[in-house]
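Excerpt of the complex: some chains, original placement.
We call the chains A and B, going by the order they appear; numbering starts again at 1 in every chain.
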Amino acid sequence: EALVSPDGTVTEAPRTVKKQIQFADQKQEFNKRPTKIGRRSLSRSISQSSTDSYSSAASYTDSSDDETSPRDKQQKNSKGSSDFCVKNIKQAEFGRREIEIAEQEMPALMALRKRAQGEKPLAGAKIVGCTHITAQTAVLMETLGALGAQCRWAACNIYSTLNEVAAALAESGFPVFAWKGESEDDFWWCIDRCVNVEGWQPNMILDDGGDLTHWIYKKYPNMFKKIKGIVEESVTGVHRLYQLSKAGKLCVPAMNVNDSVTKQKFDNLYCCRESILDGLKRTTDMMFGGKQVVVCGYGEVGKGCCAALKAMGSIVYVTEIDPICALQACMDGFRLVKLNEVIRQVDIVITCTGNKNVVTREHLDRMKNSCIVCNMGHSNTEIDVASLRTPELTWERVRSQVDHVIWPDGKRIVLLAEGRLLNLSCSTVPTFVLSITATTQALALIELYNAPEGRYKQDVYLLPKKMDEYVASLHLPTFDAHLTELTDEQAKYLGLNKNGPFKPNYYRY
Amino acid sequence: EALVSPDGTVTEAPRTVKKQIQFADQKQEFNKRPTKIGRRSLSRSISQSSTDSYSSAASYTDSSDDETSPRDKQQKNSKGSSDFCVKNIKQAEFGRREIEIAEQEMPALMALRKRAQGEKPLAGAKIVGCTHITAQTAVLMETLGALGAQCRWAACNIYSTLNEVAAALAESGFPVFAWKGESEDDFWWCIDRCVNVEGWQPNMILDDGGDLTHWIYKKYPNMFKKIKGIVEESVTGVHRLYQLSKAGKLCVPAMNVNDSVTKQKFDNLYCCRESILDGLKRTTDMMFGGKQVVVCGYGEVGKGCCAALKAMGSIVYVTEIDPICALQACMDGFRLVKLNEVIRQVDIVITCTGNKNVVTREHLDRMKNSCIVCNMGHSNTEIDVASLRTPELTWERVRSQVDHVIWPDGKRIVLLAEGRLLNLSCSTVPTFVLSITATTQALALIELYNAPEGRYKQDVYLLPKKMDEYVASLHLPTFDAHLTELTDEQAKYLGLNKNGPFKPNYYRY
């Protein structure tokens, strides 16, 4: 997910240690954005993630010492096309293998492809996309293609592109413009190359972070008006869309897939239940048993973190601002405390609030030696990392994504991923979760593209519950799970259609 | 919670074994109700519960062989009042002790009393109530009194009244009309005595099951129009209100407290997590470890049952009709099956669907010897118990609430509570959960009574989220739980009021 600073400067260089970093308040940023911006003054997305750190593909080819910018290279795929820009088209075979592996774990998309052999629900669709370029995205793109769509794609993050996958996509004919380690200038150049093609008017947008949408909205307003629908994945991007909508400037129906049930519960609760353990292990090799941990925030992410750590034998404390979530924490067996009460004794501090300055310099000053601090929430504002960029503290990078911040008296705090998202920076996202998200995106595109006139107005919509249920049902075969069907009599008794939707909209799952 | 049969006959006599029982489809019943009914033809509430089975108070005085009907007795309390009708006013002291014990576990209501010492938010309120008469209800009633209200009360269930508690309430001046073992005629007579008092026009209704509301609506339409608000607790009662509302006949604002977050999550998930174990133990003394169990339905109740049994070492299978809940079951580690696939091998079958005929005679025929069958869902329709009332099967009552149904070949099925709610019939509901519900009811009454003109129309409302949060916050001190407060800066960042509400309405918890 992308963060944007309102002043248009690059606000973070994650690989550079000890640099003073200022993060702007991202919540209000959209309406503050300058209305006229040239390329250089445009704010740039800096990903909090570099999902590639431990991915397999990266290891084959990252040691490449090819320093030439892809923009300066002349490359053609085996069919002679050069309508793409990737690091090295020769890596296509490696990437294809990664894509094939991913296909095996994305049966829902493969099922969609199969069903689309007769009809092509996206025939005529011209989709421009801006997401992380990974093997899973590739499966999505190739599924969209199989459903009839034409696609052009850029990366939503300057670090997260898997070069081999981008090469494989380019080789198989997708106009892809992305590589790992783009500059800010490269980033917008790639987006523009997707959008601005003679004779190609996109009619659908698939976005993750809102940069692509914003670019078209600002630079190509006429093109924007002809878009049939926008599908947006990220909290930030959705926030921007709601602001556009409130301001009366959203002339296109948009689908908020971020708040669909499957995404919320699976991406957050179930995925974080696993990735908190994974992220901590890969960075610190610590043992969980017996460790005292405070988890700030008991939303879906916090619930997942707490459940996992408790199961591994950690003693977990929770902080909350919302009394309902607080009471849930109590009933689930966690001591509800204020951070100050336990900060001196805990071995690990994990933030999952979506809030800012949850862990302050004052807290950091009081932590015990070797305390691990990390963030699982949705942005890097939760830990006041900036407050640690002061002369009396020494930063020492001990591993990738692991810094020791050393106090004058020798106390060390172990800061992971510089306060960015641990689960994106230091662990991988399971393909299964990505499959749910990608299937949701595909269905949202189909829905918006095929919806009869008038079903969707110029507003932001949640995915219809029935489609949420459909996404879920497509993933049940993975678990050899057998759904029960209502009898006619039962359906009548319950007042339900036998095929769903099965729950009222306010149902909480 | 009350079940009503549309033909107006008493449809169940839980204490009589081997009687053929017919349950009507309760969902459609309300609009089928005869519009003109005399007392005898009125349908009667039959409770699925008899919460008294294991309660402490019951044991002191149940052996009373006093056979005189309370309606035929002349009783006065110590202040000389006879405006009540209970089993035996002399049991008041026993009941008072039970109430005092309950008070210690209902700190939220006690806190409300304290805050009300200055202002009386219910001053002028004339509340007529129809609920289970238990020690916890007594704490609620006395709290309403302390807040300024006048109350008159009847029982919503002919079996569930604790006579000692009713006596204690009568002794302290509450007009209570209820005893354990009322006849149907008694039931309506009690309700009428609450309502129909010269010079007393009730202005608020607190109902559990909708019978009181219905009685006033039908019998005293003019009185009904002057009611300021209805607070309804039960699924059935809420259903009836929505039907009235749809039919345009609801001339009073009503509050659906059944679907409030705290009630749903705490009554269902957390309470059932404990009561499934309790109910099974008290009836069968079985060991959970190693047992194979199938849980039908993975809503809040099913989730609670599954979590508890898994934790105790059972092997749990789940059936579901909703693919989203089904996927949750998978991710939580349960095999999702159709009932047929496991029916031959399981040791226990538990229904929690809210559906009918989930366990059919065919299933029952295929179960193995000694299989235990019980229901945790919201009505007794889930197991087709009626299908077991056939000549070739022998019923043997082996303990209170436990029947062996014996097949011709000697196979026995262990049926608990004749398919009624296990958690109400065979275990007790923790006071803490009742405290949450009672506090919610009190706040709903205060809200409706004090709401400025126009805030609530003639419709059914959910409790405002802020009050849900308030109920939760009143219960945190029980756990010595310390809530974190937002700083001004954080509240601004999040766009929230520091005092809540903290979540959007669609938040799922």
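Remarks
Here is the rule we use: a contact is a pair of C-beta atoms (placed from the backbone, for glycine too) under 8 Å apart; a residue touches a chain by one contact, two chains touch by 3 or more.
Just so you know, these numbers come straight off a predicted model, no measurement behind them.
The total count of identical chains across the complete complex in this file is 4, with 2 shown in place.
Keep this in mind: only the chains that are shown with their structure count from here on.
Distance between chain centres (mean CA atoms), chain A to chain B: 43 Å. Contact residues of chain B toward chain A in the complex are 25, 27, 259, 261-262, 264-266, 270, 300, 319-331, 335-339, 341, 354-358, 381, 462, 468-470, 472-473, 475-476, 479, 481-487, 489-490, 493-495, 500, 502-503, 505-506, 508-509.
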